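Here the complex is missing one protein chain, while the rest keep their positions.
After this line comes subunit A, so read on.
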Amino acid sequence: MDVRLLQRQWVDHISALFREGFLDAQFTRLQKLQDASTPDFVVEVVTLYFEDADRLLNNLWNTLSQPVVDFKKVDAQVHRLKGSSVSIGAQRVKNACVCFIICCEEGDLEACFGCLHRLKLEFTQWKSKLEALFRIEQQIVAAGGSLPMI
């Protein structure tokens, strides 16, 4: 495929991500941190994030399924996920986390489950979008091009 086409696609994709609120400024900062010495910085961090978030979501599911729900634990876990999401610039996941925290503070178990579902949904969406983005990047790199500036 033509590199320029790929690059265009990439730009479209990422600007759509920004527009739709999947990403925020922090992601741009991450991109800026990536330089010659750490060429795969963003991918690396995002992968870390995927693992971390997957684990946290599973933990959350387990914690919420307990007969007696320890809301403090839930809160801590969601906080952690929120922190990661902020660092990575995953804005919509972060927003879902914020809602979750509010529900958690109110001790509303049903709402917590709702939030967890939403969180999962957001996260899955985010993950697929980012994976798509990285695929394009890989294609660009494979085609010998460089990522365009945004």
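Operating definition for what follows: a contact is a pair of C-beta atoms (placed from the backbone, for glycine too) under 8 Å apart; a residue touches a chain by one contact, two chains touch by 3 or more; residues count from 1.
One rule holds in what follows: contacts and distances are computed from a predicted model.
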item: Protein name as given in UniProt for the chain not displayed, "Sorting nexin 1", "histidine kinase", "Transmembrane channel-like protein" or "Presenilin"; value: "histidine kinase"
item: Touch criterion as defined above, residue of A:11, A:30 or A:109 at the omitted chain; value: A:30
item: Hidden partner chain, touching residue among A:7, A:63 or A:84; value: A:84
item: Hidden partner chain, residues of subunit A it touches; value: 24-26, 28-30, 32-33, 35, 38, 41, 44-45, 48-49, 52, 76, 79-80, 82-84, 86-89, 149
